[in-house]
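One structure is given below, represented as structure tokens, and several questions about it will come after.
Just one protein chain is left out here, and the rest sit where they should.
A, B and C are the chain letters, set down in written order, and residue numbers restart from 1 in every chain.
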Amino acid sequence: MNDFGKIFRFTTFGESHGKAIGVVIDGVPAGLKIDEEFIQSEMDRRKPGKNQFATARKEGDKIEILSGVFEGISTGTPISMVIFNTNQKSRDYNNIKDVFRPGHADFTYWNKYGIRDYRGGGRSSARETAARVAAGAVAKLILNQLGIQIESGVVEIGGVRAEIEDFGFAKESEIFALDKNKEQIWKDEIIKAKKSHDSLGGSVKVKIKNLPIGLGEPIYYKLDNVLASAMVSINAVKGIMIGNPNAHQLHGSENNDEISKDGFVSNNAGGILGGISDGEDVEFEVYFKPTPSIFKSQKTIDIHDNELDFKLEGRHDPIVAVRGSVVTEAMSACVIADMLLLNMTRTMENIEKIYKS
Amino acid sequence: MNDFGKIFRFTTFGESHGKAIGVVIDGVPAGLKIDEEFIQSEMDRRKPGKNQFATARKEGDKIEILSGVFEGISTGTPISMVIFNTNQKSRDYNNIKDVFRPGHADFTYWNKYGIRDYRGGGRSSARETAARVAAGAVAKLILNQLGIQIESGVVEIGGVRAEIEDFGFAKESEIFALDKNKEQIWKDEIIKAKKSHDSLGGSVKVKIKNLPIGLGEPIYYKLDNVLASAMVSINAVKGIMIGNPNAHQLHGSENNDEISKDGFVSNNAGGILGGISDGEDVEFEVYFKPTPSIFKSQKTIDIHDNELDFKLEGRHDPIVAVRGSVVTEAMSACVIADMLLLNMTRTMENIEKIYKS
Amino acid sequence: MNDFGKIFRFTTFGESHGKAIGVVIDGVPAGLKIDEEFIQSEMDRRKPGKNQFATARKEGDKIEILSGVFEGISTGTPISMVIFNTNQKSRDYNNIKDVFRPGHADFTYWNKYGIRDYRGGGRSSARETAARVAAGAVAKLILNQLGIQIESGVVEIGGVRAEIEDFGFAKESEIFALDKNKEQIWKDEIIKAKKSHDSLGGSVKVKIKNLPIGLGEPIYYKLDNVLASAMVSINAVKGIMIGNPNAHQLHGSENNDEISKDGFVSNNAGGILGGISDGEDVEFEVYFKPTPSIFKSQKTIDIHDNELDFKLEGRHDPIVAVRGSVVTEAMSACVIADMLLLNMTRTMENIEKIYKS
Partner (left out) sequence: MNDFGKIFRFTTFGESHGKAIGVVIDGVPAGLKIDEEFIQSEMDRRKPGKNQFATARKEGDKIEILSGVFEGISTGTPISMVIFNTNQKSRDYNNIKDVFRPGHADFTYWNKYGIRDYRGGGRSSARETAARVAAGAVAKLILNQLGIQIESGVVEIGGVRAEIEDFGFAKESEIFALDKNKEQIWKDEIIKAKKSHDSLGGSVKVKIKNLPIGLGEPIYYKLDNVLASAMVSINAVKGIMIGNPNAHQLHGSENNDEISKDGFVSNNAGGILGGISDGEDVEFEVYFKPTPSIFKSQKTIDIHDNELDFKLEGRHDPIVAVRGSVVTEAMSACVIADMLLLNMTRTMENIEKIYKS
């Protein structure tokens, strides 16, 4: 079940240390200018190794388009993109070959499938999210045509919450911080965790602007439940809150968004009512657990059921939420692209617009 | 997009005040004893009108099975169940006919579809969740055969959190309270909100016990992201947290669950690693916004773009989270049933177990 | 797997002698006038008991709409329709309870599911096709708005082929005969088979007119392969030929359709090239095996593996192809409705037409 979406549907493949990872996107409308530089720039935003707040591991993440584009324009056929894993054979994984790393999928993959590509986490590695970012970049090209924008940034680290949400600042921040006053505190927290061989959780805010009213297909493919599915499918994400994250602690009179001629007076709903976009900014918060890869000794077992003390080696992100924010944007873009296409068929009026003109 | 699931897939239909609501469940394995009394008892758990903490509105919610069952046993063909809306024509809806009630889907349905069955919210009414409970009851019949249990209860109301999680107590509590020491406080809060013509949000804890290891189909049909999708699709649900709801505020060394021969030492993961059940209890929390239907005056507009002060009439739940907990169980049961079926095909060993015996 | 279609997707349920059969249609665009009389008139075209060329069995086939329609207009929510089986308990099925009727699905259902509703064939009864006709009628309402027409008629019975294809005549003919010169010969053949307690096969021609160019989603949801799937899913259908049924016996120079400014010079392709409609009439032929229900003695076994001579009783169509032609139209209409909706999203130009106007 490695595909996502109904019309704009992508399928990813590949293991962390296999030959390549990649994605096939089906349902991209024909006539879209495929800006390869933009796609690569999105890849680069997610790419590790850029500063001390992320893993020092280098991944080239060079995207290669294999199909679906002719003379720079999408043709309506599947767009396939691959990233070859350039140095996949370089390491020795004997130390984790038989061990179930705590907080990782090792235990469950082994028990489900009876076999597991242990090199760098195999399929369950966050490396897979590079393929999502590639798909999201193509989705964004569609959204850009319609003036829809997706922004994200870190809203909480180490229990310290942002008080400002400045998406412009986040874009430039090394840790995608939404609040410039909190950036240094958060950086310090990250370095502290790193130095103590530990890791940190965090949360990310996503905002989608200029959406048309009407996106979302009730009752089971609502805009919000599909966004929830998309977000929680991301490695290390454990939760999502749509709109005001404290809505469940409010009274109806506080939480309801009143409506005026000029639109909604407030936006506790996060831009979604009844699973359908209401024209306000779609806003939600995504919660990442701390990176499970830490360098402290932990108790675990191996595949032969031996108990042992395990200490991880290698290079890992001290916090997933930071680079993860790029992935939340990508998945959001894919959801919106799909919803845009689905929503086109909702009225006879639209059908006549296409077929009777 | 009114269906949910891949193999155990159900489709619901019906409007709050139409002739009937109902569900068709495809993919129910043959040979399952269909205990109609149990199904009806699940319907009755969700049913309104039982006490002062829910709406006084009476809904018969009498389930009628139309197909798929022969001599009390499932035949492998679609099980269709309907609930006829016995008194659907009794009310006058002229007051809400043209008005967009704040916090409701009126505005978005109207703008998306250009037409809307305004009677009692039409399709976007929480009445639709009765059909989910019927589907969930059939799913539970499957789960019962395998000893899998799903429990739920209210874990927070009005900002007051449970300190005990007693699912046995919740089952008997009028408000499905998990903490008997908080029950009265919560009841008081509900009555207070009701008296002030207001409503309350709340959150619900769900626990799934005795799951086999291996449920969940990575990368995009993981156990957790499908549960997230299922939960957020429920009316008034705005969020979900899997496992420890504070994981994003922890360090890796705190959040990782160590493993011993006897299983996991802790369960911050909520029983899911890499999107696959790990044998521990699956646990998550679901967040409900306050009922949007309140009896205070609110500013809104009508379909002709006139601004007005609107005051709702009728009977409504002062809190959705209470009866909503029954729906979280039902949706969980459907997800687990689907995952059980999907997981059967994951190894050649399983295939040979079926075809070579 | 009782659903068909991607966007215009319907799910059928029900057994021949259960409480009801029915259909839920998801994805019907909002704003469609739902003409109940037209739907019922389609039901009546399929209905048995009208003349001596069909079974004398009476089925009321009265359609009841349960949802999705408000004040006569579709609302974009699922349209559910049921047909209650008014006299389902009237017969004694002891004679076929344990027996596998030759040519029927009794043997396979029993072996697959381990249980079977033997009354009138249960789910595998051609009675299920009434639900398809209901879905097809709604699809036709969409098609009518766009001027698309679907016609069908019997093109061969007993090895005697039509030489004329007069769809107007077929509409009025008791046996939906395309060739008025062959009608009496075919009627005689049917009566002869009936009198000798036997049955007949036959084939049906379907023509779809005024289709826009562009319908069909290559490579695996082509217009032709989905039509093939739809047709072969109909009870008793064993094959389909798209366009010229002798194309496989021709040379390329004979079979290729040359193109002029005014369109295609011939139509061997049956209006489909590369899986996409080309603007010509879509034409294909559907092949029905003879009714398996015959009144001659046949050798078979029962569920206890006893061999026996079996002689069917009751009332059955001497030929499926005749009433089956109505079902080929219905399924065609559903395919076309789905393809119309899917095709809307194929270009950025269309997307801008919807979202930038």
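Basically, a contact is a pair of C-beta atoms (placed from the backbone, for glycine too) under 8 Å apart; a residue touches a chain by one contact, two chains touch by 3 or more.
Since the model is a prediction, treat every value here as computed from it, not as a measurement.
Undergrad: Looking beyond the chains shown, say which of C:104, C:140 or C:205 touches the absent one.
TA: Of the candidates C:104, C:140 or C:205, C:104 is in touch with the missing chain.
Undergrad: For the chain left out of this view, which of B:22, B:48 or B:76 touches it?
TA: Considering the complete complex, B:76 is the one touching the chain left out.
Undergrad: Which residue among C:17, C:47 or C:222 touches the omitted chain?
TA: Touching the chain that is not displayed is residue C:222.
Undergrad: Suppose we count only contacts with the excluded chain; which residues of subunit C make the list?
TA: Missing-chain contacts on subunit C: residues 1-4, 6, 12, 100, 102-105, 107-109, 111-114, 123-124, 128, 156, 158-159, 193, 198-203, 213-214, 216-222, 224-233, 238-245, 247-261, 265, 268-270, 272-279, 287-294, 296, 298-301, 305, 307, 321, 342-343, 346-347, 349.
Undergrad: Could you list which residues of subunit B touch the chain missing from the display?
TA: Output for subunit B: 6-7, 27, 29-32, 76-77, 142, 145-146, 212, 218, 340-342, 344-357.
Undergrad: In the full complex, which residues of subunit A touch the absent chain?
TA: 1-3, 9, 11-15, 18-22, 24, 26-27, 30-31, 64-68, 70, 73-80, 82, 112-117, 122-123
As a convention for this text, only the chains that are shown with their structure count from here on.
Undergrad: Please tell me whether the contact surfaces of subunit A and subunit C are same or different in residue numbering, using the over-half criterion.
TA: same
Undergrad: Would you mind pulling out the distance in Å between where the CA atoms of subunit A average out and where those of subunit B do?
TA: 26
Undergrad: How many Å are there between the centre of subunit B and the centre of subunit C, using C-alpha atoms for each centre?
TA: 38
Undergrad: Take the average of all CA coordinates in subunit A, do the same for subunit C, and state the distance between these two points in whole angstrom.
TA: 44
Undergrad: Of all the residues in subunit B, which ones touch at least 2 other chains?
TA: 1-3, 12, 109, 112-114, 123
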